[in-house]
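Yeah, one chain of the complex is gone here, protein chain that is, but the others are all in their spots.
The block that comes next holds chain A.
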């Protein structure tokens, strides 16, 4: 090998090790016994498999199991809702003639420029100010879930991506469907959606990832540990007075399972969604 090639491999391997190391450390640390993980100098390889940390996540003061359920619920509602609202809006923008279409689409895009952090305070005041039957909305479990998902039931990014995809739909197919007597609903459900699966996957996975990973809003919503999302749960394991590293790493490992699966198996779909703004 030429020296240039060797340097290429060395640099790449070093970079890969640096990038993978925290990933390895989470998994390895999560199966280390408390004594091993807090040894100094630190130990890099687990001595056998210690399952106590995972058992601990089920029994510790932080109810990780319940928070897992909360996160799955919150993320599923947001993902499903954004898919539906985006498909409907994108369909209207592409296939229906109406007054003010371009202006409205421009407004939709403009909402993407508003950073959440600049509007989070009024949203917090609004939602925590609502009450149902004399009780604050966030006083109940269902109310907390509603508060968690409500602002994210629709997002212009999904509309934008699906509109791009629908615009490439062959006009002849659309016309043929109309001539065969297919109304809007039939055309949408039988032809358009099945033929746009990759774009829908891209939107769905992207929305899932960002909803699952939310931090700022869930931090503000949720009065008790059992109503919090997983992300807040694991960050509070870290805040605890006597933080237990093994327990923390087990919690983190559990929390990344769904997103890791998406990144490894759904990469080709997300790349499409993520780079939508970059490739022109």
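We take it that contacts are C-beta pairs under 8 Å (C-beta built on N, C-alpha and C of every residue); 3 or more make two chains touch, one makes a residue touch a chain; residues count from 1.
Everything that follows uses one rule, which is that contacts and distances are computed from a predicted model.
Chemist: According to its UniProt record, what is the protein name of the omitted chain, chosen from "Acyl-CoA carboxylase subunit beta", "Carbohydrate ABC transporter membrane protein 1 (CUT1 family)", "Cytochrome bc1 complex cytochrome c subunit" or "ABC-2 type transport system permease protein"?
Modeler: When "Acyl-CoA carboxylase subunit beta", "Carbohydrate ABC transporter membrane protein 1 (CUT1 family)", "Cytochrome bc1 complex cytochrome c subunit" or "ABC-2 type transport system permease protein" are compared with UniProt, the left-out chain turns out to be "Carbohydrate ABC transporter membrane protein 1 (CUT1 family)".
Chemist: Using the touch definition from the top, which of A:16, A:69 or A:132 touches the missing chain?
Modeler: In the complete complex, the chain left out is touched by residue A:16.
Chemist: Quick one: which of A:66, A:140, A:226 or A:259 touches the chain that's been left out?
Modeler: Answering carefully, the residue with contact to the hidden chain is A:259.
Chemist: Which candidate, A:33, A:76 or A:123, sits in contact with the chain we can't see?
Modeler: With A:33, A:76 or A:123 as choices, the missing chain is touched by A:123.
Chemist: At which residues does chain A meet the chain that is not included here?
Modeler: Answer for chain A: residues 4-5, 8-9, 11-12, 15-16, 19-20, 22-23, 25-26, 29, 37-42, 84-86, 88-89, 91-93, 96-99, 104, 107-108, 111, 113-126, 150-151, 153-154, 156, 159, 183-184, 212-213, 215-216, 219-220, 231-232, 234-235, 237-239, 245, 248-249, 251-252, 255-256, 259-260, 262-264, 267, 270-271, 274-275, 277-280 touch the chain left out.
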